[in-house]
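Here you go, one structure.
Note that this complex is displayed minus one protein chain, with the remaining chains in position.
== chain A ==
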Amino acid sequence: MASGNSILVQLDNLVAEVFADWSTSTTIIAGALVSFLVFLFVNSKDPDIHPFLLARQSTAFFVRQPGETAGYRSLETPHGFPLRAGLNVKEPGAPKWTSGRKGDLRDIWKTAVRGPVGDDGQSTGKAGKIYTVLGRKAIEHQLDQITQEMNVIGKQLQSFKAKTVAVCLTDSVEHLATIFAGAFYGFRTIIIPHNLEPNALSTLLKKSEADVLIAEAGALDLSLVAKSNDQLSHVIWVAKLGSRHMDWNDVPADVQGRLGVSVWHELVDEKQDLEGLEVPSWEPNTPTPSVTTVWQSASGERELIEYQPENLVSAVAGLIYSMPRNQRFGSSDLVLSIDSLSRSYPLCQIMSALFQNASVALNSVAGEGVDFALATVGVSPTVIISSSSTMANYHEKFMKPHSGVLSSLARWVHSRKLDAGCMPSHGLLSQVASIGPTAELSLDKLRLLCVSHRFDADPKGRLTSAQLTDLRIFTGARVVYALTGPRVAGAISQTNVFDYRRLSGPSHFGPPLSSVEVLLTGVSESNELEGQLTVSGPAVVSGKTSLPVQARITDSNTLDLC
């Protein structure tokens, strides 16, 4: 008892002695410690997504065929449930529990024109707009006017009895109007990249049996194209704003008589009084024609890929639902595409923006390799759709050389935030961090970057995990990174918008979209998760395709190229 008592007494004395040394400096240190703890507590934030959801991002089926991996699917559409095949379009006033139609391009345009509505069919906001960006200036278009142009051109093409219309334009409202006119007025649309040489264009026209060509006035030698394309009966020129005063109705002597030539804006001016601003009505569930795009592989070969409307709506739905609800496009968004509409990922993303009533900006210089800094002046977008090579180039040129002390510090602070699973806010620090590389850009409102990578693109253009982190930090926007392939509309897979994990090496491509199922074939016994990429599902042309590339499934069940 006595000894126990004495230990307690000794302890008491020790504590008393220690505290007897309390001084001003002790108060300062204690104050600093407490305020640091309070600071940590106030600043602590839950991660944007539960880490477990990033640790296993897709589900594998329980059975696999010999020599193949199991099928991998998005967490939204697990095995045993159908893959996402459509937009679930409901008529206003339809009961909540009924399932909607798959929809097609007509529904997308109608929804865009109608504007956002609530469950009861009452309007809840204004319809989006379409901007075309020409250098530093942006021209605003009302959707009603585009509907009218679409009606004029559609009727005109119907009177030509056009079955297949090839459109070879820079990204513009005319380009978009032609694609939708195809769905409303029943002609196949062939989207041909605008920067092809005449011979290549001619070959593609021949292959696709196009009877009408819509192209930029003055950008094309008509006699050369017409010479090897007997099936071509009409050409509609789209004249740029600056060259509309010229007479484009001239037909070269050697094709006179068999080739009709008209001019887009003249047709619209002539007939707009006859056509209403209303979207034409249609019988639900009547089929619409296909949309064909050109896949240009690394070897320079060009393949025509005919997407059925079902493929497109499935891909659009897959892209919409790959985003959590609060990250989806909405009526307050302005979606700028600096990647060409002739590629299926930007096309489907623009469709999804229109379907969600976002405003859309099209850039006439859009393409796979453009100058990011130049292409984004003119408007202040909230979402940018771009290609991996554009972003890799931009990172190389602007972000990498930018390594001042201040921005390195900001970068470090921000990357710590990202590691904790939170997106750094556009605060003072990000202003400091973005002093250099993005100061010339109008990216204050940017919240999302959608980057796509062709499976057969130059591996140098593949973005690394570190580059994606830099993009997040310096632009202050979240990033999704998608893998695209021929015969798969939209994308094969896309990273989770909340996946900020910093891994080593090239970034993975996230889990499959809910519109496809992915499996690898030709796997060896020693490495069961590496093989040739095979994609199936409603977004895939004819249901299934195999891509000539080796891919692997990562530890977090995401897709990666070898």
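Miscellaneous remarks
In the analysis below, a residue touches a chain if its C-beta (ideal position, glycine included) is under 8 Å from a C-beta of that chain, and two chains touch if they have at least 3 such contacts; residues count from 1.
Operating definition for what follows: contacts and distances are computed from a predicted model.
Entry comment: the absent subunit's protein name, as recorded by UniProt, is "Cytochrome b5 heme-binding domain-containing protein", drawn from "GST C-terminal domain-containing protein", "General transcription and DNA repair factor IIH subunit TFB4", "Sedlin" or "Cytochrome b5 heme-binding domain-containing protein".
From the options A:Ser6, A:Thr26 or A:Ser408, the residue with contact to the chain not on display is A:Thr26.
Annotation for chain A: contacts to the undisplayed chain at residues 17-19, 21-23, 25-26, 29-30, 32-33, 36-37, 40, 51-52, 54-56, 60-66, 69-70, 416, 419, 501, 503, 528, 555-556.
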